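Every protein chain except one is present and positioned as in the full complex.
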Amino acid sequence: MGSNPTVEMVYKRPDTFTEVSTHYCPGCTHGVAHRLVAEVLEEMKLQDVTIGVASVGCSVFAYNYFDCDFVEAAHGRAPAMATGIKRVLPDRVVFTYQGDGDLASIGMAEIVHAAARGENISVIFINNANYGMTGGQMAPTTLPGQKTTSSPGGRDIEQTGFPIRTAEMLATLEGAGYIVRRSLHDPKNIRKAKKSIRLAFETQVRGLGFSMVELLSTCPTNWGINPVESLHWIEERMIPYFPIEDFKVSASVSQIRV
Amino acid sequence: MGSNPTVEMVYKRPDTFTEVSTHYCPGCTHGVAHRLVAEVLEEMKLQDVTIGVASVGCSVFAYNYFDCDFVEAAHGRAPAMATGIKRVLPDRVVFTYQGDGDLASIGMAEIVHAAARGENISVIFINNANYGMTGGQMAPTTLPGQKTTSSPGGRDIEQTGFPIRTAEMLATLEGAGYIVRRSLHDPKNIRKAKKSIRLAFETQVRGLGFSMVELLSTCPTNWGINPVESLHWIEERMIPYFPIEDFKVSASVSQIRV
Amino acid sequence: MPVKGWIEVDDRYCKGCDLCVYACPQDVISLDMDRLTPKGYHPAYLISEGCTGCAICAIVCPEAALTVYREVPVKRRKTPA
Amino acid sequence: MPVKGWIEVDDRYCKGCDLCVYACPQDVISLDMDRLTPKGYHPAYLISEGCTGCAICAIVCPEAALTVYREVPVKRRKTPA
Amino acid sequence: MQNEIVIAGFGGQGVLFAGQVLAYAAMDSDKEVTWIPSYGPEMRGGTANCTVIIADEEIGSPLVRNPQAVIAMNLPSLDKYEPLIVEDGTLIVNKSLVNRSIARKDLQSVLIPANEMAESLGDKRLTNIIMVGALLAQQPVLPIDAVENALRDHLPERHKKLLPLNYQALRAGEEFVKKELMGENI
Amino acid sequence: MQNEIVIAGFGGQGVLFAGQVLAYAAMDSDKEVTWIPSYGPEMRGGTANCTVIIADEEIGSPLVRNPQAVIAMNLPSLDKYEPLIVEDGTLIVNKSLVNRSIARKDLQSVLIPANEMAESLGDKRLTNIIMVGALLAQQPVLPIDAVENALRDHLPERHKKLLPLNYQALRAGEEFVKKELMGENI
Amino acid sequence: MTKELLKGNEAIAEAAVRAGLEAYFGYPITPQTELLEWLSKRMPDLGRTFLQAESELAAINMVYGAACTGARVMTSSSSPGVSLMMEGISYIAGTEVPVVLVDVMRGGPGLGNIAPSQGDYNQIVHGGGHGDFRPIVLAPASIQESIDLTVEAFDLADKYRAVVVVLVDGSIGQMMEPAELPPMQPLERRDPEWAVNGALGRDRRILSSIYIDPEEEEDINVRLLKRWNEIEANELRYREYFMENAELVVIGFGTAGRVALSAVRAAREEGIPVGLLRPITVSPFPYARIKELTNLACGMLVVEMNSGQMLHDVLTAVGSKIPVEFYGRMGGVVPFPDEILDEIKRLCYEPVAPSENPRTSWIDRLEHAKN
Partner (left out) sequence: MTKELLKGNEAIAEAAVRAGLEAYFGYPITPQTELLEWLSKRMPDLGRTFLQAESELAAINMVYGAACTGARVMTSSSSPGVSLMMEGISYIAGTEVPVVLVDVMRGGPGLGNIAPSQGDYNQIVHGGGHGDFRPIVLAPASIQESIDLTVEAFDLADKYRAVVVVLVDGSIGQMMEPAELPPMQPLERRDPEWAVNGALGRDRRILSSIYIDPEEEEDINVRLLKRWNEIEANELRYREYFMENAELVVIGFGTAGRVALSAVRAAREEGIPVGLLRPITVSPFPYARIKELTNLACGMLVVEMNSGQMLHDVLTAVGSKIPVEFYGRMGGVVPFPDEILDEIKRLCYEPVAPSENPRTSWIDRLEHAKN
């Protein structure tokens, strides 16, 4: 039995991306996170109603890559800025894209209160266990013993405590509708991550409150290992401390089928 | 069988208190919290090695009442200031005394990070469901529907979310050695509260990490009811939302016998 | 026969908040409507016999205004039968 | 006979990070050491037959530099027996 | 021409409202007026003062060191303000809470048992208005009916039923002083 | 008297270290010296430049618009700096990564196949030192042995074993230029 | 046109509402709190946005976000809270979006107290926030002026895409005066060509304060400076009293200005030829007018409720042409008219050396007066 084949395009760069090459280091999974958000915006046709809030970190230039309206927040204040936008434009979709220094260190008060208020925004939270942009200093997510440029002897938990499990902590707040942790270290997990980003935006579109997807992401440059080794580092070092789980899926969010 | 009686003093004002009348409104249980801390400092003979950190709130003048060294922090920053002191004087006992606006609103980042670092300080956290000093505005702890001067229609959870259960949230952090909630609304609970304050200081003295006692406290003036009714209000309104529980008692802390 | 006790109220601190009055299990504390403290409050005082020196009033007092005393019977050594 | 597929790599975006190379289940992607992209990287390329168009490379690509194609056999309508 | 009135007492005596009533009356009489609560160290409770300035031209400072008239609702207020009043100024004292006579002889002063009068009118809360009535009798900075209208228009809703009583209080204060001036209150 | 040298290339070519070696040598020869990496828009990767100024008197600006000498490690650097060099200035170009000749005729310029030479010495990382040697031959801002001592004293520990090779590289660069000047490199 | 007896904080809040305030974000602080409390009732009643932020830091960044949508937005605070807004204000200025900030100043530094002060002049007019930008600063001295300038603040903010500060002290916040409120402006949804509100049917827009290329950042700075020159040319406001043939000129803004008015009036009644200049915009500052006055007057007296912050600007304008003296009260103390009157008299009788630093001599006098 023969068959004369036709060609199908299995994957193409989403239209919600601009034709700009990113400034990210080769193999940095910030790029994967960007792509997933772009794909979700495209699938949900949200491009024209979405306002992104870039934060201060390596993703500071995120606004260059997404083909939708964008603002750039002060370090750590993206949730406050997003709140200001969402409150005056409740029918728009507002998301922040923040690193772990931005969200879990300087911006801790703003993220906790945005979640507590049940602020109807979506947060993409990149956990790469260090401050990338400034050259790899210790972050609240840096692992015990991990060497960084500001913990040259390795993170000393006696002096600086244990890493903060942000998703777990925020999940204790009533206002949170959807809070999960995902990872970008292999295709299976990337697929899961995309599904969760989709759910986060669905949560917002349905007005079901605060949503956040924490993504374990690589920083080959500052980790000092190559991009492929970095994926293993996530799997072997990060995931044991930062489990890939759903921490808060409110009753109404759990109804959503995508 | 007769007996010729002698006189015993069952209770007297602790020496760790100065001979200054407080500025608190009549019946405000800030005073009870002060007394308990003073009693614990006396029992543990810590007066000479203790440095208190007052915060900005009705307790802003706390330094007038305790007969030990004291500093006055900026609004919300008491944990940071206490950290600065404790790091250079690790053998001193350092405690902060903060209201719910101070600790759970503007000071959220500082308290979360002090707890996450396992900063070896003790925090007395007064939860009176509003901002007392500035005239009874809404606090992160204000109950749903509760009328305050900045939520005249009653706290609208749609707009401002649910109250933050601070103790529960901070208990998710590794660095926390001892975190409990107590209440000051009746003798039994006051006794429990004192025991917990004692434990908090014991935790610090033994270097077992961050300790915090959240205390449900009255604000008759801004609640607009008399001191006695205020006690009932704690029992009937606050406790159902803010349960009196131990949220974190680390293994080593649970060994402590007082 | 119950233990005998009594309280002293320090007028410099008492603010007549009523908490001790409400807490006293023997109902022997009241606010003195005929007196004003230097700060202008009606202070608490012991209205009658019956205080057992349980110090519950002191435990609830926000101003540490109370001192509580109690008579303790001195046990006599039993004489052998 | 497995489905036939192929990829296109956009040199404007590819940074030669090796992630697709490592991810490709068929091991048919490699970095082209003889070519440099405008940004100065060795871009990925399809080294041989055997790509199934599974698009796993595209899923891991941080730069959205890949387009993936596949041949689909057109099913012929069954003729009644 | 400018009138400066300080009303002082402790919280709960209606000091601030008494001042506002004067301010409303002045406004309705097309005068320039300022009302300002005075700042003291204490953040709550304790003493409560306000300064009301009534003038024909733009008012500069809302506060003055030496007011022309003072209503002292209690002893501390009397002690604080008696020395500050301008020479030959006016001083209205709530006799009910003051156990001393007035030291300065230059002042036009009245001691009035406002608490007792208020209670005899049936409501302690009228004390402040009685004092205002007395002030206006002693120093007619404003026509008394302007103050009546101010009360009518600005008494908090929940107290509207007390309006007639307030009128009475105002007149009572006025009467008392008039009699006093005629030397009848002996 | 002041010498201004710009060393430009892309990250990984040892541009910043080459500049520091000159700076150390200058310091050890009791000269005034400044070393400054130049700021570009890009926060990481891409091009890397530094400016070294060597002088006898206190140095003012650590940056100059028109340097006296430039070491261009790649084409973009050549394109950027060739026009900026002072008249009759010095230009050392890494021929290995440059496919064009030098446009300006006034310059004292050398094209040197540094990559190939480095590889023939057995280590690509020596390219930068070869270029330094060439510069010193072309414009003797510092005695070459001062640079050798600088290498000896300041080569990062982990590279100490490469010291002899670095000496060779320095001399190789110097030799190449000397020959060039004598027209021998044909 | 009916006047009402209005409290400063509430008058400013209601004026903002009527000027079309769409969103307010703020945090309680004495002596500004009544403003927030008023809006906590008013805004929801009107279906507009009121949100008590978790801090001033959050408030200024919420306002920043809301402003990026083109909405009319405002926040308010008092000195310590305003200090926390400095980074945000710099971002807003760098992003060129319109924001109105009300600062009801209190005594400092630090926690200080809650009494009226003008100690934020420098922070607001000159220094606050990193980088080169200048906010427009309006300094009303009465409740009516507070209302009028609040309304104007929004128009100026929109016109120049700038931060506009309404700078008052605690006594104006707490004081009551008869004043007339403006009519309610209908809310129209603004969509300025720069607003970020969803790229529906248009190219996407970006609002940010990053210009990673210094040359580009410099262009922005130049644009801001040229806009500032326009502002200086068009928006200068001040008021003069008794200036005809004045030989001594008193200069003061806000409450200090109106206290000075009492003193100047009293002095005139005694036949002393003194006038008053009250800057209404302290930024832009009436440099030119003050320079002019140096040709008419033979001396100046600057009065402030701080240690002489505006004094610096007056000195810049005066140069060394005529002597300038200073009288200030600090830490929450409001001067009485008689203090200023005494200063005026002193200046008329004892001559002052233009050279010496006015602050030094003042401090001696003040200390002497206090003991």
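As written, the chain order gives the labels A, B, C, D, E, F and G, with residue 1 at the start of each chain.
Note that in this section a residue touches a chain if its C-beta (ideal position, glycine included) is under 8 Å from a C-beta of that chain, and two chains touch if they have at least 3 such contacts.
As the structure is a prediction and not an experimental result, all values here were calculated from the model.
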Subject >> From B:Val10, B:Cys58 or B:Ala80, residue that would touch the chain that is not displayed >> reply: B:Ala80
**OP:** Specify the residue from the set A:Tyr65, A:Tyr131 or A:Phe210 that touches the hidden chain.
**Re:** A:Tyr131
Subject >> Touching the absent chain when the full complex is considered, from G:Ser79, G:Gln144 or G:Thr281 >> reply: G:Ser79
Subject >> chain F residues that touch the omitted chain in the full complex >> reply: 20, 23-24, 27, 32-37, 39, 41, 43, 58-66
Original post:
Taking the full complex into account, what residues of chain G touch the chain not shown?
Top reply: 57, 79-80, 82-84, 86-87, 90-95, 105, 107-115, 117, 119-120, 122-133, 208-222, 225-226, 229, 306-307, 309, 312, 315-316, 318-321, 329-333, 359-360, 363, 366-367, 370
Subject >> Contact footprint on chain A, counting only the chain that is left out >> reply: 56, 60, 72, 74-76, 101, 105-106, 108, 131, 133-135, 137-138, 140, 149-153, 156, 159-160
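Assume only the chains that are shown with their structure count from here on.
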Subject >> Higher-contact pair (C-beta pairs counted), B-C versus B-G >> reply: B-C
Original post:
Per the centroid of Cα atoms for each chain, what is the distance between chain A and chain D, given in Å?
Top reply: 26
Subject >> Separation of mean Cα positions, chain C and chain A [Å, integer] >> reply: 62
**OP:** Just give me the whole-number Å value for how far the CA centre of chain F lies from that of chain G.
**Re:** 56
Original post:
Where in chain A do residues touch two or more other chains at once?
Top reply: 25, 109, 113
Original post:
Do you know which chain C residues sit against two or more other chains?
Top reply: none
